[in-house]
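All protein chains of the complex are present and in place, except for one that has been dropped.
For clarity, chains are labelled A, B and C in written order, and residue numbers in each chain start from 1.
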Amino acid sequence: MSQPEVLTQAFELGFTYTRSTGPVVGRFLTELRDRRIFGIKGSDGRVIVPPMEYDPVTAEELSEFVEVGQQGEIVSFAWVKEPRAAHPFDRPFAWAMIKLDGADVAMIHCVAAQSEGELATGARVQAVWADETRGFITDIRCFELAQEN
Amino acid sequence: MANLAAVVGIGQTKYTTKRGDVSIAGLVREAAANALEDAGLGWDDIEAVIIGKAPDMFEGVIMPEIYLTDALGCNGKPMLRVHTAGSVGGSTALVAASHVQSGTFKRVLTVAFEKQSESNAMWALSTPQPFSVHLNAGAGGYFAPIIREYMRRSEAPYDVGIKVAVKDRLHGARNPLAHLQKPDITLQEVEESFMLWDPLRFLEACPSSDGACAMVIASEDLAEQSPKPPAWIRGVAMRSEPTMYAGREEVSPQAGRDCAADVYQQAGITDPRRDLDCAEVYVPFSWYEPMWLENLGFAAEGEGWKLTMEGATSLDEGGDIPWNPSGGVLCSNPIGASGMIRFAEAARQVRGDAGAHQVEGAKLALGHAYGGGAQFFSMWVVGSEKS
Amino acid sequence: MQQIAIVGYQQSDCVSWAGATNEVELIMPVLRRVFDQVGLANAQDVDFVCSGSCDYLQGAAFAFVAGVDALGAVPPIKESHVEMDAAWALYESMLKIRMGHAKSALIYGFGKSSPGELPIVLSQQLDPYYLAPQWVDTISLAAMQARLMLDQGLITERDMAEVVARSRGNALNNPHAQLSGDIAVDELLAQETYVSPLRKSDCPPVSDGASAVIICTVEQAIEWGVPYAIISGIDHRIESHNLAMRDLTDSVSTRQAAQGAGMADGSVDVAELYAPFSHQEIILTRALGLGENTQVNPSGGVLAGNLMMASGLSRIGELFNRITSGEARRGIAHATSGPCLQHNLVTVVESA
Partner (left out) sequence: MSEEREMITGIEAPIYLQYKFTAGSAPARFLSQVKKGVLTGQRCPGCQNVYCPPRGSCAACGLPTEEEVVLSDKATVQSFTIVAIPIPNNPIQPPYIIANLVPDGSNISFIHLMSECVNEEVHIGQRVQALWKPEEEWDYAMDNIRYFKPIDEPDVPVDRIGTMPVTGWEG
């Protein structure tokens, strides 16, 4: 029997999906475009950012939007020393759970910092907006340590 | 012996090219909420959720049950995701039924969906793979040669497919949820439509749709208390065979014949054309009606097209065995949901709740789905009576 | 509820790259071995077949269809598939047996994770509007979960390293493990962080492979005359997809599943937990209330080799091995799906 060679070839599985957002996600992204951050009130009154369409406990549709602050505190974070090609930075950065002022539930986004040592749970961060906003989650380009007032 | 189970709630979305007004969760939720409302139930009444869809590549969301948990009120409950290619809507319903028929659960919700407008179905079904010839011509390219072989064997006239295309679109015009609404369609219009995959014309093929379908399936005692008539599940069957093997019968796959024999035996059906009142059968390309008429035993081999041409499967012509009174896959095709829609529409018929496409007095109906290279089959028979 | 027996389990080696082995070539040898173990010719000798896999691992739609080519499915068979870990395929198979439509079932799971960048591929499981477009990888999510525990004083880095050291040590006795060895906790702690606070050793390796299990009614097991263990309970539960809505330091759904499966009805001599990250083993152990009388992951667990879509099924199989070998009388197997232990399944297995 013939011996096979090992045949390896790279390929890309790619498509640009066209997602419709529905009213809740759409409202959040619309506000992002206008550089505002909105959450939604859950059935227990907690403010969830980004807004969920359906309450995790009661399964009811949610609709009460609340604007939250653009600063908040780090609840937890992961320091990425070696960013992957798909990641938003090509230098070390953090993914973090960030509880924005006025929100009760953290959102996950990236944080720019020089080193892991700059960051800590409880550290205050603020949103940095993209130069052009278009109604996409990356309109918040990243968070960075908040300036002391 | 399996416990008795019944469909007690059915919910669907309107099928359309693009549901631009909802998220993926919103689409799935709409069908589920409609099913709950139909059953007179709330989210807390549901013990488990069984969800199905075709390849994740259609929406680019991997294992979407993970993201859909909250939309389906599933936090703290079991959730199972089925994927058996195009038959998935049917097999999802069967897996859901097994949750109740096994005596494990009293009442479950099952949902199947596709939001095909998020991508391009043709792309998702023919993504490039290294070292293979890029000749994949979509589902039509796969099935057209098989149809050609059926035409050769059966010596059916060329216009059988055209007749099916018109018949199902006229059925669909009675169904407000159907995607294609073509009440004025003519044989000539179908015949003159663009040839896509010779011998298949544009109007002989299914559309690409967004949509979701859901059902609530309950145990015997709960079904009896249900506010609307239950559709009793009288038989369930699945069969699979490989896509390709030497000597495979592609025109009338053995898996389809075996699956039908199994489900008929459970439901006590000896002559499907006589014993069943109607059938919702997965016909994505017009010629698959005569082919499945034979495969499912409604007609002898080589004779299926005659039933079609006689009008036996047409509601409008007063046929004795209407096929796809809802308009079928030829009118609406959210791939992952298409099988479940067949199963749900069969249940609607025996509940007497099919509106303008109701088959008068329907008591026993077949739901059918197939997928892959016509190699995965799932079927159920539902009835207005328990036995 | 009808008792159901496990009669066979086989797994391939966990390898970082399966090389020139396609899906059917990956599955066939494992199926051959599990059929031989029970004395069956092929899939025609069981009443139902169910598999678990994920198209995106290898990047092709309908990856599972190739699995059917390994079965000898002519004449046609009763067969189904979940786009989940095959532990859920076993769950579906149990329902089929309980409803009387099968007396036996073959379950298999397979994954070739090596072709893609697994942590990035799995980012596309997340919320498609808020998280997937950010490409938040699964290791980073687990790292945030670990930090929550560290910050709250629920664990120390040493605790995590101890899990890893035990896993590697236990894996010395597992011929299919990818990572094994005698490694000191201090040695692990001396390694630098990877996605901080996780070290590479806290994360599972990327593995290719497959596993298979055969289950049947007790009557069938007796008729076949093979050793068997009894599945006395099985349940699974999912939690909110919003990670921040969950208490990530606990696993509520694992506890619910264990309760549903009747774990508390007897002793738990051994627990095979699908904990992809070291701290998650601690979360699970605590959520389940496992004490010193329970041996955790004698196989080495998935830190020693992680067959995506098969690891959950393998946990059940490994437990079966412990029980039929007489090392344990009763135990639990756990499977997970989704980021940070979102969806969990618990199976209770007892000696016959």
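We take it that contacts are C-beta pairs under 8 Å (C-beta built on N, C-alpha and C of every residue); 3 or more make two chains touch, one makes a residue touch a chain.
Everything numeric here is computed off the predicted structure, so don't read it as measured data.
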Which of B:187, B:244 or B:356 contacts the chain that the document leaves out: B:244
Sole residue of C:70, C:257 or C:349 that reaches the chain not shown, by the stated touch rule: C:70
Interface with the undisplayed chain - residues on subunit C: 17-25, 28, 31, 42-43, 56, 58-59, 66, 68-74, 114-117, 120-121, 124, 128-129, 132-133
Residues from subunit A at the interface with the omitted partner, ascending: 1-21, 26-27, 29-30, 33-34, 85, 135-136
In subunit B, positions touching the absent partner: 20-21, 60, 120, 122-123, 126-138, 140-141, 144-146, 148-149, 152, 194-200, 242-248
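Just so it is clear, only the chains that are shown with their structure count from here on.
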Selected interface, A-B versus A-C, where C-beta contact pairs are more numerous: A-C
Of all other chains, the one whose Cα centre sits farthest from subunit A: B
Centroid spacing, where centroids are CA-atom means, of subunit B and subunit C in whole angstrom: 33
CA centroid of subunit A to CA centroid of subunit C, Å: 30
Length of the line joining the C-alpha centres of subunit A and subunit B, rounded to whole Å: 39
Junction residues of subunit C - those touching two or more other chains: 59-60, 128-129, 240, 242
Overlap residues in subunit A, where contacts from two or more other chains coincide: 7, 11, 13, 17, 19, 21, 25, 52, 56
Interfacial residue positions of subunit C with respect to subunit B in the complex: 1, 49, 54-56, 59-62, 64-65, 68-69, 71, 73-84, 88, 91-92, 94-96, 98-101, 121-122, 124-129, 132, 235-242, 252-253, 256, 337-339, 342-343
Subunit A residues within the subunit B interface of the complex: 7, 9-11, 13, 15, 17-25, 52-59
Interface residues, subunit B side, partner subunit A - complex: 18-26, 29, 43, 57, 59-60, 69-73, 75, 117-120, 123-124, 127-131
